[in-house]
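Could you have a look at this structure, given as C-alpha cells, before my questions?
Note that one protein chain of the assembly has been removed; the remaining protein chains are unaltered in position.
The first chain written gets the first letter, and so on, giving A and B; residue counts start at 1 in each chain.
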Amino acid sequence: MGNSMKINLKVWRQKNQNTSGSFETYSVEASPDMSFLEMFDVLNEQLIEEGKEPVAFDHDCREGICGMCSMVINGRPHGPKQGVTTCQLHMRSFKDGDTVVVEPWRSNAFPIVKDLSVDRGAFDRIISSGGFVSVNTGSAVDANSILIPKETADTAFEAATCIGCGACVSACKNASAMLFVGAKVTQLSELPQGKVERESRVVAMVNQMDAEGFGACSNTGACAAECPKEIPLSVIANLNREYYKAKLNGK
Amino acid sequence: MSFLFSSSLGRKLVMAVTGVSLIAFLLVHCLINAMVFFNDGGATFNVAAEFMSANWFIRTMEIGLFAGLLLHIAQGLWLVGDNQKKRKSRYQINGGSANSTWYSRSMGLLGTIILIFLVLHLKHFWVVSRFEIPHGITEEHTLFHEMIEIFENPIAVIVYVLGCISLSYHLLHGFSSAFQTLGVNHKSYTPLIKSLGVGFSIVVPLIFAAIPVVMHLGLIK
Partner (left out) sequence: MKLDSRIPQGELSNKWTEYKSSVPLVNPANKRNINIIVVGTGLAGASAASTLAEMGYKVSAFCFQDSPRRAHSIAAQGGINAAKNYQNDGDSVYRLFYDTIKGGDYRSREGNVHRLAEVSTNIIDQCVAQGVPFAREYGGTLSNRSFGGTQVQRTFYAAGQTGQQLLLGAYSALERQVGLGNVTMYSRHEMIELVKIDGKARGIIARNLVTGELERHFGHAVLLCTGGYGNVFYLSTNAMGSNVTAAWKAHKNGALMANPCFTQIHPTCIPVSGHYQSKLTLMSESLRNDGRIWVPKEKDDNRAPNDIPEEERDYYLERRYPAFGNLVPRDIASRAAKERCDAGYGVGPSKMAVYLDFKYNMKEKYGRAEATKRGISNPDDATLVELGKELIKEKYGNLFDMYKQITDEDPYEVPMRIYPAVHYTMGGLWVDYELQTTVPGLYALGEANFSDHGANRLGASALMQGLADGYFVIPYTIGNYLSKEIHTKPIPTDHEAFVTAENNAKERIKNLMGIQGKRSVESYHRELGKIMWDKCGMARSEKGLKEAIEEIKALREDFYKNVRIPGSADEFNPELDKAGRVADFLELGELMCHDALNRNESCGGHFREEYQTEEGEAMRNDNDYTCVFAWENKGENNWEVHREELNYENIKIQQRSYK
C-alpha cells in the first residue's frame, strides 16, 4: 500500500444538456493504488458528506471492457496512459500535488447528460444501420463448416475488441467516428460470414455516421493513439476501401 | 457521384485524388526547376519551360490540374469549416500533441498559407509565361531571367522559403494521408509509402526553396 497523495481536481460540472457548464475545483486525498474512478468515489463521498452534489460520471464494469467510463483527463481521453480505460488508470500515474483537469467527451454527436456523462446513442444507431450479419437464430450451419484462416480470424478479432467507448471521437479534432465504424466494418468484411452484405453495410453505416454529426477523418491518427484497445488506424483505410468499392458498384 | 460532395468519405476521396495529382505535378515542376542547377544561364531550364508552355497536351493537362487544384482548395476549406463545427464546446485542455503531430492537425492552416503563396507565385511566373503581356516572357527575357530578377528582392526570397516550408509540412502529412484515404493498407507497402512520403516532403520543397536562395546569393547566374 502506497502513501497518500493530494490531487487537485478541476472538474467539468454541467446540470444537463440544456444548461451551460463550468469547472469546479476540488482537492482529494488519494492513494497510488487507487483507480482513477475510485479517486472519484472518494471525492463523491466527500461531497455527499459536505451536503453537495456528487459528480455524475459513467462507469460500470471497472475492468476496462464495458466501455462505459469516459473522462478526458488533462486533455486526453482515458488519461495519460496508453492502452487503458479510465477505470484501469491508477493514481500511480500521477504525482502528489498534481492538478488534474477532467472533462467529458466533447462532440456534438455525444450530447452531455450531466457533468462527465454523455449520450453515446449515436454509436448504437450506427450499429443498427448495418453493423451485423443478417442471420436469424436457428439458420446457422455447423461452426466448423466455415473454415477461417487463423490470420483472418486474428485480424477480425483485433478489430472486434472495440469497446465502443468513444475515446476515438473525443480525441479527434473533427470528432470523427471513423475508427469505431472502421473497426466494425473491418471485422465483418474480413470474415466470410460478413462478406455477403459488405457493400450495403459499409454504405449504410457511413451514411448513419454522417447523419449523426460526426466529422470527417483527417488521418491525424489521434484516435488510434488514444484507443484503449489499441485498434489500429488501418481499419480506417479498410473502411475507405470498402466504401469506395461499394460506391463503384453503384451501392 | 454526388457522394463525392455529400458523404464524409466521398469528400475525403476528392481530397486524396486531387492531392495525389498535385503531388505528381510537384514532381514534374521540381524536376524542371532543378535544371537551373546546371548553371548554364538557364539554357536547359528554358528549353524545358518552353516545352511545357508550348505543348498542347501539357496545356490541356494544365486545365485539369487547375481544376484539381481549385477542387482541392474548395473542398479542403469546406471540410475544415465543417469539421470544426462538429465540436461546439471546446476542450479546456487540448492534449493533441500527445497523440498526433501538429502539422497533421493544421492542414487547413498550412494549405491556406500555401494558397496565399500560390497567388503570388502564379502572378510572378505563370501569368507572365502563359499570356502575352507587357514585360512578359520573350526570347530575350526568358523565364530564367525573370526568376533572377524577382529573387533579387530579399522579401520575395523569404516569402518563397516560407511557402516551401508550409508545403513541406503539408506534404509530410498529406502524402501518406492521401494513400490512407485511398484505402491503401498493406503490411509492407504502407511503411514504404510512409518513408517515401517523408523523403518527398523534405527533398522536393528543399529543391524549390534552394532556387530563390542560391539565385539571390548569385550562385546561379
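The rule is simple: contacts are C-beta pairs under 8 Å (C-beta built on N, C-alpha and C of every residue); 3 or more make two chains touch, one makes a residue touch a chain.
A quick note: this is a predicted structure, and the numbers were derived from the prediction, not measured.
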Chains in view touching the one left out: A
Residue, one of A:120, A:173 or A:241, that touches the chain absent here: A:120
Residues of chain A in contact with the chain not shown: 1, 15-16, 31, 33-35, 37-38, 41-42, 44-45, 47-49, 51-54, 56, 58-68, 83-84, 88, 90, 92, 113-114, 117, 119-121, 123-124, 127-144, 146-150, 153-154, 156-157, 160-161, 163-164, 187-188, 191, 193-194
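Methods note: only the chains that are shown with their structure count from here on.
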Complex contacts: residues of chain A adjacent to chain B: 10, 12, 21, 23, 72, 74-76, 80, 101, 103, 106-109, 171, 173-176, 178, 206-207, 209-210, 213-222, 225-226, 233-234, 236-244, 247
Complex interface listing, chain B residues touching chain A: 3, 7-13, 79, 82-96, 98-101, 104-105, 107, 173, 176-177, 180-185, 190
